[in-house]
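All protein chains but one are shown at their positions in the complex.
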Amino acid sequence: MTSQLLEMKNITKVYPNGVVANQKVQFSLSEGEIHAIVGENGAGKSTLMKMMFGMEAPSEGEIFLRGEPLKLTSPQDAIDKGIGMVHQHFMLVPSFTVAENMVLGMEPKKGVGINYSEAVRMTEEMSKKYNLHVNPKAKVEDLSVGMKQKIEILKALLRGAKILILDEPTAVLTPQETEELFRELKQLKEQGHTIVFISHKLKEVKAICDRITIMRAGKSEGVFLTRDVSEQDISKLMVGRDVVLKYDKISKPYGSDILSVNELSLSDETGKALLENVAFKVRSGEIVGIAGVEGNGQTQLVEALTGRLSVRRGSIAVKGTVIQGYDIGRIRSLGVSYIPEDRMRQGAAKEASISDNLISTQYRSKEMNSGLFLKGKTIGKLAAKLIEDFRVRCSGPAQPIGMLSGGNMQKVVVARECSTSPDLLIAEQPTRGVDVGAAQFIHQKLIELRDNGSGVLLISADLNEILELSDSLLVMYEGQIVAYLEEPSKVTEEELGLYMLGLQRQDDGQIRRAVES
Amino acid sequence: MSSLFDVIFTTEFAFSVLRVTTPILFAALGALISNRAGIINIGLEGIMLVAALTGVIASAYTGSAWLGLTGAVMAGTLIAGVLAFFTLKFKTHIILGGVAINMFASGGTVFILYLLSGDKGSSTSLPSKVLPTLDIPLLKDIPVLGPILSGHNVLTYMSILAVFVVYYLLKRTPLGLRIRSVGENPQAAQSVGVSVVKVQYTALLLSGFFAGLGGAYMSMGYLSLFTRDMIAGRGWIAIAAESMGRSTTVGTTLTSLLFGTADALANALQVLKIPAELIGTLPYVTTVIGLVIYAVSESRMRGKKLKEKG
Partner (left out) sequence: MKVKYFEVVRTAAVILIALFLAFIIISLVSEQPLESIRIFLWEPLNTKGHIGNVIEMAIPLMFTGLAVSLLFKANLFNLGAEGLFYFSGVIAATLAIHLTLNSFMHPFVAILAGSLVGALLSAIPGILKAKWNVNELVSSLMFNNILFGIGLYILNYKLRDAQAFAAVSFKFEQTAMLTKLLPGTRIHTGLIIVLVLIVAAHFFLYKTKWGYEIRMTGANREFAQYSGMKTAKVIILVHLIAGFIAGMGGSVEVLGMYSRFQWSALPGYGLDGALVAMLAKNNPFSVIGAALFLAYIRIGADQMARFSDVPAEMISIVQAIIILLISAEQFLKFWKNRMLLKEAQRNV
């Protein structure tokens, strides 16, 4: 083995809210390797990397670079030491051009101003050197996700990064874009760079990494040579049990139509189509999945379904009631529940108690209200019951929800949305950023709802989840439904990738089956 | 009605528009810089007040108007620094922090004024200086334009210069790029080693600097003394102007001019037989109307973005 380039010893990190993210973690990096850090969400991978990149300071423990102790107080320190990071959420300024984003923080000067043409030249030079093609004068907000990632990598390289940390780089990419990224990474490795690759996708890890550090619940479970361990071995160490998602679903004939969407079209202010002739239905006892790379109209579809976007062309009906012009309150009163994509923004009120968060969709009902006052006892009982049923780990219903971990917070959101026995549940990325245990639990609950006769519309970027849970599957690409798949569990990820990337499309007849079957 | 037009369509009125726009414009440019860095400076009003008093005191004790100006600007920057320290270091809520600054200023200036002059109302007993006015050669002889544009206080010309400086600063300099990046995506800025806190410090200090100039103008140009609560909401009007100007230099300048016109109108109309109490509300009424127009058009645009043709 080559020399240790970077070592982290006995790292412990406690966040101000009391969450222990890392506990006595060991990590070492050899020169010229691609080193994977795997672990489920919340295992502490990102925290560890933030400390390596100077964004967070360890509460205890030390970091060494080439044997020298390393004290990082800011990302700038890390950059100066040749450490670069590509974040999961891109760190780009949308209104700036590629070149402006490239030079931000190290602007070439002409007098007191910025030498913009020099910035463009630098970008072009880097782009050529590393074979990562970008247009320096394009505005970042107009670029694709894959392109933005290239800019991020170039940014790190321009700043002299020899160690490159990639935080779940493939989460937002199509399978094809992922392959392209892997080619680029291998090339970087050949040029002498060391890469830290954070992921929870074991196939990818096996495909390109030399060594693997496995993390679980804030601790490191060991370092392995990739060729020595199988995917099953890794997954066991990651969660202590097999993660393979397999659910027993009883097959029952579907009931009546709960949701029917017809010829729904929508465009933005520039006239660009966001949704085009979207048509499908959800029946009682059915989970309909919507797959697609993010930003292909899923968000707008959900916004239209939940009354945030008003629809001019096409129709949406819930149990036969056309809901055009309804606000979300009225839509909910028809028996619709909605698990939003972003629990911090919409799904929960952080400072409010768990109990307050649990009743937000039903505090108006007769059971909770005696005319003037809320019925404290009934609410208390309901909260206690839901906390127990959903195994929310907390100190009690009065605890502010913001103190909970992501998984437990999401359980509260799901508990609330399921507790009203909805006829239709719209679940948007229901397990994003949630640990595997909680995710499985949430999946069980969705299946339970379906078995009890609710219709579920599941929008998810997690292919595993969507293939396993859905009874039928729609694929969206550029605002259109490009495929309707009746047996999702038999579809391979590659096949799905072709639809998601728009390389393949079913004929209209096949797609129409989403409404007509 | 004709008397109203007699008042407005005069070179004196146009001159007075520039005269009363000056403090609003300075403060609005300050608001612009801090807002672009993603941090709203609610304390502008108080900063101007402190600067106005400091200018009077410093010029009275040194005998130099220029040293007074320097003192005023330093005081403005210092108070902004205090606000920055609390909001950025101690994470004081930025709005409440600004409220505190204003509270401090309105009482603190009277406190200090009383200690120094024994008077709680105004600084008449202090021999403070006034910044000079400039007659611009050639320009002053041009009819109409001359009387409007020439003969202003030196700070009025500086405020116009400041518009160009701020424009260049935000658009073309590394600091401007960083300020804008911090305002738009602070994580992005931080990830490339731009210290968000440092940039926001700088932006707040700059906003204090400009508000300080505005404050100095109030007591050493607009008037020749300090009076209790003499800023009279101009700091707030500046904040409204900045948001109505859609956080652009050009827009902010134009809206400042609009509010300045309302202010000048309020002054000019006092010669008519309308009660001064009511006329005095004109700039505030204009500001509210301006804010509403801005907000309505904003929400229309948002609505358009969402709805648009189905």
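Just a few scattered comments:
Letters are used for the chains, namely A and B, taken in the order the chains are written, and counting of residues starts over at 1 for each.
As a working rule, a contact is a pair of C-beta atoms (placed from the backbone, for glycine too) under 8 Å apart; a residue touches a chain by one contact, two chains touch by 3 or more.
A quick note: this is a predicted structure, and the numbers were derived from the prediction, not measured.
Shown chains touched by the missing chain in the whole complex: A, B.
Which of B:51, B:130, B:239 or B:265 touches the hidden chain is settled by the complete complex: it is B:239.
Contact with the chain not shown here comes from a single listed residue; of B:4, B:161, B:254 or B:285, that residue is B:285. Within the complete assembly, B:104 is the residue of B:26, B:104 or B:217 that touches the hidden chain. Of the candidate positions A:369, A:464 or A:506, contact with the hidden chain is made by A:369.
In the complete complex, the hidden chain is touched by one of A:349, A:461 or A:501, namely A:349. Although one chain is hidden here, its contacts on subunit B can still be listed: residues 42, 86, 89-93, 95-97, 99-101, 103-104, 106-108, 110-111, 114-115, 120, 232-233, 236-237, 239-240, 243, 275, 277-278, 280-281, 284-285, 287-288, 291-292, 295-296, 298-299. Seen from subunit A, the chain kept out of the figure touches residues 14, 16-18, 20, 23, 59, 306, 327-329, 332-333, 338, 340, 345-352, 356, 359-361, 363-364, 369, 372-374, 376.
As a working rule, only the chains that are shown with their structure count from here on.
Those residues of subunit A whose C-beta lies close enough to touch subunit B in the complex are 55, 74-76, 79-80, 85, 87, 89-96, 100-101, 104-107, 109, 112-114, 155, 159, 265-269, 271, 303, 308-314.
Residues 168, 172-174, 177-178, 180-181, 184-185, 187-195, 304-310 of subunit B touch subunit A in their complex.
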